[in-house]
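One protein chain is absent from this view; the other protein chains keep their places.
Lettered A and B in written order, each chain numbered from 1.
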């Protein structure tokens, strides 16, 4: 139904793995490597040339782009050259990923996300729809980011300074928040919806507001009916996570051994 | 000018009404039904297969998608299978509508809107550009939503709970507001720009702020020069509305009889 090989354009220098599907109207530019069993849907652009291509088209050489194995790129995505996606990468529609961003394995990127490049993602990061990640951002493993969050990087706009936020493992950044340039969020934090975060957060902090203030330890957020703690969330949420079949404690122990 | 039948791909199982126009580079997948006199512009995807298609391509059957009569879908929209659009549906460019959302008649969806599916819209709803509607949202008739509003649904992210907001008839949700999970907005409310709404609103409430607080009854919002009330808005705005030729009171009476 989807893969009819119509109006597809694959560079001779691209390396396409085994059992890869490529959708109609998709372009794969020079020096793209696609891992086995991956699906690139229709109307995508993989390996989009960098700006210098327009200046020096005759001598330009496209940097290598790597899409890991068993990845799924939905339609209308634009992935620049120079990116490296780990295995099991997936993304929604109309994603834009600028050059030289590195993703770990099992990352999931949402529809309309705009990743400005030169950033770093750990494993199992999840961005929901319409997230903006400015250059030089860093997300550790298992960071989830919700719609309309913006990671900024210029403390005195406009300037030539570029210091992106750093978000610690397992932290959750809720809808519509802005992380100000260079802010450091600890591990297992929760930033509430619509917050403007300008100060660093220690591990396990809940911060909310404009400007965001630390409210309490996330472990104090209890379910009203059961009295159980909602956080750290890996104890109660495991869909798609590596501890899905064993529980978080056992998985942590297994990884420490 | 626009409809040249270039690179169009229509499934044999699609049902295309009379006098339908389909733009260049558009794909109509299996089991799509398009009503008479509708226009599907260029570069659209109608009936996008669900995720299970990628897992089970051989046995997958695309759910039925219905686009009502006299609809206008502008370019680059992606409408998943399983959606039902009432007659006179219209939408801007680059809209994404995930599966199993039901729209009444005369709904208008803006450029870049991202509707996550499994939601319900009444008649004459209008979303402006860049609105995000999370799953399990419900909008009654004549709800208007302005740019960069987000309807959320997960109270303790990440979790498996999904309870979307419910917005009562005639309510207006202004630019950049966030409706928190499960919040219930009454009828004829006005949520001011940039509000974070976590508490339910009774009918006719004006709420503003982060977090949003009820400020006053919308009927108290008067024009500074004329002293007339701006709300309920149907008394002073009728463009495209069913009371355009008779006035709101008469239309209400006609509908109650």
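Methods note: a contact is a pair of C-beta atoms (placed from the backbone, for glycine too) under 8 Å apart; a residue touches a chain by one contact, two chains touch by 3 or more.
In this text, all values refer to a predicted model and were calculated from it rather than measured experimentally.
K.L.:
For the chain left off this view, which of B:123, B:137 or B:210 is in contact with it?
P.N.:
Answer from the full complex: B:210 touches the omitted chain.
K.L.:
One chain isn't shown here. Among A:2, A:74, A:106 or A:132, which residue touches it?
P.N.:
A:132
K.L.:
Which listed residue, A:76, A:126 or A:230, touches the chain dropped from view?
P.N.:
A:76
K.L.:
Which of these, A:88, A:121 or A:148, touches the one chain of the complex that we don't see?
P.N.:
Touching the chain that is not displayed is residue A:148.
K.L.:
In the complete complex, which positions of subunit B touch the hidden chain?
P.N.:
Residue positions of subunit B that touch the missing chain: 1-2, 4, 6-7, 24-25, 39, 42-43, 72, 75-76, 92-94, 111-112, 126, 129-130, 144, 146-148, 172, 174-176, 190, 193-194, 209-210, 221, 230-231, 233, 236-237, 239.
K.L.:
Name every residue on subunit A in touch with the hidden partner chain.
P.N.:
Its contact residues with the unshown chain are 7, 9, 11, 25, 27, 29-30, 43, 45, 48-49, 53-54, 57, 60, 62, 76, 78, 94, 96, 112, 114, 116, 130, 132, 134, 148, 150, 152, 156-160, 176, 178, 180, 194, 196, 210.
Keep in mind that, in the parts below, only the chains that are shown with their structure count from here on.
K.L.:
Distance between subunit A and subunit B based on Cα centroids, please, to the nearest Å.
P.N.:
So the centre of subunit A lies 28 Å away from the centre of subunit B.
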